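A protein chain is absent from this complex, but the other protein chains hold their places.
Moving on, here comes subunit A:
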């Protein structure tokens, strides 16, 4: 296929996220060294999805009569998926609290601590994020706000913390680095920006994008990679099924928490035991996502309606 891990030194416009995506895939459960061809394929899929979203957002922006793509248009694309809206909601809350803490740390010497700790004031150098306001706007029946606190999720977080305590140092280093990958450029504190992301999806500068829109797009890109890896593990379970034995699909146990497999029923040795995701598996995942027998193109309809092209993996 196309170029593999190109180091960015001499490439003309060779912006790629292959290292980040490779780390992300490991974070989601793939082998610590994912297959290079697979990473290239995943990168091209994410790029294509983001560009389609951009085009749709531009369409909505024109309908509203604005010249710049803001985060309103991108969140509008996600309006039907309440779980993702809720996650974006929590994401913003988290980011806000992190920024507030950093602002406090940065300005601690100037003695403005007491003033900043009030709820309403924000770091003055940054424009206020308004994803939560937009979500509240779009959510007419308050479904997003009513999604309750998830006990099971909380217990899982506790378990994850416990498991990372028993990992050795090198494994933890790699694991931690994988967990920290994202589509944002590295920067310090408040300087985190999306320059690389913007150059990647909007290299011809055809659309004007706001920073808030780029933030939501980076969130969606992350979700796309996550959904792809998740779907691959579902397919692997399907492949392992044997008739008559409903627990046979769990053999190998590569989908679930590797540290919980320490009872000797399933042979495993942590993340290194997972075989790398292949190109064929990703192709099968894409085939199933875009199969012509569901939705508006499903039973009894004859012409392929346009909603196949606007189906997004992450939304």
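Keep this in mind: contacts are C-beta pairs under 8 Å (C-beta built on N, C-alpha and C of every residue); 3 or more make two chains touch, one makes a residue touch a chain; residues count from 1.
In the analysis below, contacts and distances are computed from a predicted model.
One chain of the assembly is not displayed; among "Transcriptional adapter 1", "Glycosyltransferases", "Autophagy protein 5" or "ATP synthase CF0 B subunit", its UniProt protein name is "Transcriptional adapter 1". Annotation: of A:94, A:146 or A:199, A:94 touches the absent chain (contact as defined above). Between the chain not shown and the residues A:15, A:226 or A:276, the one that touches is A:226.
Contact residues of subunit A toward the unshown chain are 24, 27-29, 83, 87, 90-91, 94-95, 98, 152-153, 156-157, 159-160, 163, 178-180, 182, 184, 219, 222-223, 226-227, 229-231, 233-235, 237-238, 241, 243, 246-247, 250, 253, 255-257, 260-261, 266, 283-285, 287-295, 297-304, 311.
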